[in-house]
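My questions will all concern the structure given below.
Omission of a single protein chain aside, the complex is shown with its protein chains in their original locations.
Our next item is chain A:
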Amino acid sequence: MAAGEPGTITKGQHMTALHTDPRLDSAQAAHRLAAQEVTAGYDARTVLRDLSLHVPEGSFTVIIGPNACGKTTLLRSLARLVRPEAGHVLLDGSAITSMPTKQLARTVGLLPQTSVAPEGITVADLVARGRHPHQSLLKRWGHEDESAVRHALDVTGTSKLSTRAVDELSGGQRQRTWIAMALAQQTPILLLDEPTTYLDIAHQIEVLELCTQLRKQGRTLVAVLHDLNHALRYATHLVAMRDGEIMAQGHPEQIGTAELVQEVFGVAARVIADPETGRPLVIPKAPPER
């Protein structure tokens, strides 16, 4: 990452110039997106109970927890894909349910767990779809659309693939394309649902490094991750969930303990310092030999 560091700083200044919203730089607005006592679920099944979460501005917030603990439901609630039965999701202090859909889509972007690339669609075509909230019936492909798409392709390293069909790409390239689509949306807040699933270790790291880069450029990211050690290494704010409730949240170095792993996942583990970063590293205990 060291070699890329000067580049990302230049990029960061560039991005701040793009988003001139004063709230982004204001120290008072510590968060823009928050869930307030949200109860939500599907049909009769309640998944989230009375959950409150403030997403720190400019953070890379990672949500972890066992399967079916409500991670995805929380993320979908933040994106207004699930309407809370009780409570509110607030953006800049007002409920997102009362916001015009396109306006919300210009502020909060989402990379869902599963999306379908239409058969034969090219990379550039797919990424260009991210511009939708910025377009209208007459303004369908302005100069700013083109530069946003080119920028998103650049940042994700998919420029050279732009005329290729998405279904011909490798898993890692495909995921980078979807991320590029979310980036073309140019939202200050980006929600990612398991962006590293189905990727090999090299591509997982690539995606997580990209997230870190985007955070340094001034965006706020919220991701659901399955790999606990990735979460501990990359998150600036960690949220641990179990049974639809938040068990702990804070900086990984503060809350990344063996007790937390035991409590949240029910796994006995040792936590040592990551020799590379000094962050906590979880090592599950071996069962006693018989």
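Operating definition for what follows: a contact is a pair of C-beta atoms (placed from the backbone, for glycine too) under 8 Å apart; a residue touches a chain by one contact, two chains touch by 3 or more; residues count from 1.
Keep in mind that, in the parts below, contacts and distances are computed from a predicted model.
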Per UniProt, the name of the complex member that is left out, chosen from "Amine dehydrogenase large subunit", "Iron-enterobactin ABC transporter permease", "FAD binding domain-containing protein" or "NADH:ubiquinone oxidoreductase": "Iron-enterobactin ABC transporter permease"
Of A:L91, A:A117, A:L232 or A:V282, the residue in touch with the unshown chain: A:A117
Among A:C69, A:A105, A:L208 or A:L238, the residue in touch with the chain that has been omitted: A:A105
Interface residues of chain A (partner: the chain not displayed): 3-4, 6-7, 10-11, 14, 42-43, 76, 79-81, 101-106, 109-122, 124-125, 128-130, 132-133, 137-143, 145-146, 149-151, 154-155, 157, 159-160, 162-163, 185
